[in-house]
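For this view, one protein chain was removed and the others were kept in their places.
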Amino acid sequence: MRQVVRPLLPVWLGLLALFAVELGTAFLPLGHAFAGLILLPAAAMVGLVGFGFMRLGRYGAIARCFALAAVFWLLVLLGLGSMDPFTRTEYPVRVTTYP
Amino acid sequence: MNLSLPEASANAPETDALIGALLLLSLAVLALVFGLMLLYVIRYRAGSRIDRGKLAEKSWRFEISWTAATLVIFFGLFLWGADLYVRLFEPPADAEKIYIIGKQWMWKAEHPGGQREIDTLHVPANRPIELLMTSEDVIHDFSVPAFRLKRDVLPGRYESLWFRADTPGTYHLFCDQFCGTDHARMVGDIIVLSGPDFRRWLAETPSSEDLADQGQDLFIRYGCSGCHGGNGAGGLSGPGGTAPESLGRSPQGGTVRAPSLVGLYGSPVPLSDGSVVIADDRYIRDSILEPGSQIVASFQNVMPSFAGQISEEDLVKVIAYIKSLGAGGRS
Amino acid sequence: MSEAHVHFQYDSAAHQEATALDGMWLFLATEVLFFGALFLTWLVSRHFHPQGFAEAARHTELLIGSINTAVLVTSSFVFSCGLGFIERGDARSMIRACFVTALLGLAFITLKGVEWTKDFSDHLVPGPGFAIAGADSGGAQIFFCFYFVATVLHAVHMLVGLGLIAWLVQRARRGAFSAASHAPVEVVGLYWSFVDVVWLVLYPLIYLVGRPG
Partner (left out) sequence: MSDIALTPQELEASTIRERPENYLNEKLSLASWLLTTDHKRIALLYFASITVFFFIGGAAAALMRFNLLTPDGAIVSPETYNRLFTMHGVVMVWFFLVPAVPVTLGNFMIPLMIGARDLAFPKINLMSWYLFMIGGVISTWALFMGGLDTGWTFYTPLSSAYARGYVVPVAVGIFISGFSSIATGLNFMVTIHRLRAPGMTWYRMPVFLWSLYATSVIYVLATPVLAMTLLLLAFETIFRIGVFDPTLGGDPVLFQHLFWFYSHPAVYIMILPGMGVVSEIIPVFSRRQIFGYKFVVWCSVSIAVISFFVWGHHMFVAGTSLYSAIIFSLLSFLVSIPSAIKVFNWIGTLHKGFIRFDAPMIYALGFVGLFTMGGLTGLFLASLASDVALHDTYFVVAHFHYIMVGGMVSAFFGGLHYWWPKITGRMYPEMWGRVAAAMIFFGFNLTFFPQFILGFLGMPRRYSVYPPEFQVLNVLSSAGATILAVAYLMPLFYLGWSLFWGQRAPANPWGATGLEWQTQSPPRTENFTSTPVVTEAPYNYPPPEAIQREKVESGEHV
């Protein structure tokens, strides 16, 4: 029992600690532009689950390739997908009837 | 069968030159591909007794050099196309602005002089025209093949498209983005007239009530004049003027201070948060629809939002009126 | 799966199990892109409606969301322990870990249900009568469209996960798993942790990023 839990315990505690950091960051007066910083502890938590619980490091090259491909293509989607909206000059027609 | 398409704008021959270059390149490549295929297929058919000899050694250098050459050619074509395209996004400052509203399934156009047309657009030759286009429902596409131009017309925002027509005549206007049942009938004519003809057309077109004139009526009808003054000269001790007859009365019966609109267009406006904005079309539009977002310094935000209260067409007219107050009142 | 179930295209049970795990990883890659489209929607909509999104985020139930995050992280931890147990051949402890995981999962969904009910009574459902009026209303409604789609899809994934855990328990009771052969436990573990990962991204997007300032 102890042999099983002991290596996983730091992962769990680390996650809770990062969670506390994340929650704390949310109440800092960061402003709109830096609000994205909150995602840093979240990214660390994702990494911790990936390597701690899902044991990404222990799988073979194929599984790691698949995981890497997922992250790469996610970045392509987010990067190229936000390029247009972020650089667009919008002249909105604000006549909108909000229900 | 007429296989030629008129080049009726300054942009058209330039685009055609690019298409021509692409066509030449394509024909050269096709000739190479089909030529080699035919040559090999005949020369090396199974029954042919030609001596094949040994296979040539594969040369990486050959593959890499022709790939690099193709890359260079493609990069040149890319720059050429991009250069023309970028110019489509830079309307000259003196371009005449015409509003286009697309809806299922018609095109409505409004000239600065208030002339309105449906499914037809008269434009003068050799003058830059900028179209400010929006849609009332779905996405449409304003396409004029003779100008080699098109641009999607979206609901909720303005798209701009500019051109300089140079050959008088009548050309097709198509909706190129599928927009529902009668998409194929959302067509019209672009009529390019020479300068004098166009002026004659403007003069002869009935109901050519000035946009700004209509706007003035609406300015009163929507109650704007109540606070901003009957001729936009501002409320009590507004920065512009304090004519007693223009004192507005709020619905509660009190006197309301509202900024003067005379001379507003194009001038810098100090805001309550300390920043300064230039009063352009967009600022005026936003101030009508979202008065609370940019409050003029030393005024309070008491104006109600007109979002949802005023139609797009009316808004265009009110803005035209306010613009006409631009240089110190209307002439 | 025990040796008897090796399909004829595999050399050995180990070969078959390694293949199953590769398949699961690839499946998770597709899930990343599935939720990725939702993340792009969030990113773009927030760019166009910063105030609307901030305003809407301040209307979310931070307390429930935070408790749920802790619950889910813990459930993932417990299930990982369960996998550790079966790797040592301790099926009974594994079954117990499965039960705890499932309980935590149910707690998550129950809290989610409470939150949704509250959202409904607070008129946070986009459409007529939406709680946030004014200029930011449009952006806020888009936020809540995103919120409902994202949380419902996540909850559906949780339910599938709970079903898989129930299936594991049933098979484990029949003694299907041993220290040498337990690929299904590992596969379900990957899935459960992945659902956790999705929540770890959704949580700040929904509850936190709008809060500062």
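Brief remarks on what is shown
In this document, chain identifiers A, B and C correspond to the written order of the chains, with residue numbering beginning at 1 in each.
Note that in this section contacts are C-beta pairs under 8 Å (C-beta built on N, C-alpha and C of every residue); 3 or more make two chains touch, one makes a residue touch a chain.
Computed from a predicted model, the values in this text were never measured in an experiment.
Put simply, the missing chain touches A, B, C once the whole complex is considered. Taking the complete complex into account, B:143 is the one of B:115, B:143, B:287 or B:324 that touches the chain left out.
Note that of B:115, B:177, B:225 or B:287, the residue touching the chain absent from this view is B:177. Only one residue in the set B:154, B:224, B:258 or B:279 touches the chain that does not appear here, and it is B:154. For the chain left out of this panel, the touching residue among B:77, B:202, B:271 or B:297 is B:77. Across C:145, C:162 or C:176, the residue that sits in touch with the chain not pictured is C:145. Subunit A residues in contact with the hidden partner, per the touch definition given at the top, are 62, 69-70, 73, 76-77, 80-81, 83-89, 92, 96-99. Within the entire complex, the positions of subunit C that touch the omitted partner chain are 7-10, 15, 18-19, 22-23, 26-27, 29-31, 33-38, 40-41, 44-45, 48-49, 52, 126-127, 137-139, 141-142, 145-146, 149, 153. Where subunit B meets the omitted chain, the residues involved are 1-3, 5, 14-15, 18-19, 22, 25-26, 29-30, 33-34, 36-37, 40-41, 44-46, 49, 51-55, 58, 63, 66-67, 70-71, 74-75, 77-78, 80-86, 88-89, 104, 137-139, 141, 143, 145-146, 148-152, 154-157, 159, 172, 174-185, 187.
One rule holds in what follows: only the chains that are shown with their structure count from here on.
Taken as a contact graph, with one node per protein chain and an edge wherever two chains touch, the assembly is complete, since every chain touches every other chain. For the pairs B-C and A-B, the count of C-beta pairs in contact is higher at A-B. Averaging C-alpha coordinates per chain places the centre of subunit A 14 Å away from that of subunit C. Note: centroid distance subunit B to subunit C, computed from Cα atoms, is 46 Å. Contact with two or more other chains is made by no residue of subunit C. Across the assembly, subunit B contributes 290, 307 as residues in contact with two or more other chains. The residues of subunit C lying in touch with subunit A in their complex are 18, 21-22, 25-26, 28-30, 32-33, 36-37, 39-40, 43-44, 47-48, 50, 54, 66, 69-70, 73-74, 76-77, 79-81, 84-85, 87-88, 90, 93, 127-130, 133, 137-138, 141, 189-190, 193-194, 196-197, 200-201, 203-204, 207-213. By the touch rule above, subunit A contacts subunit B in their complex via residues 90-98. Contact residues of subunit C toward subunit B in the complex are 134-135.
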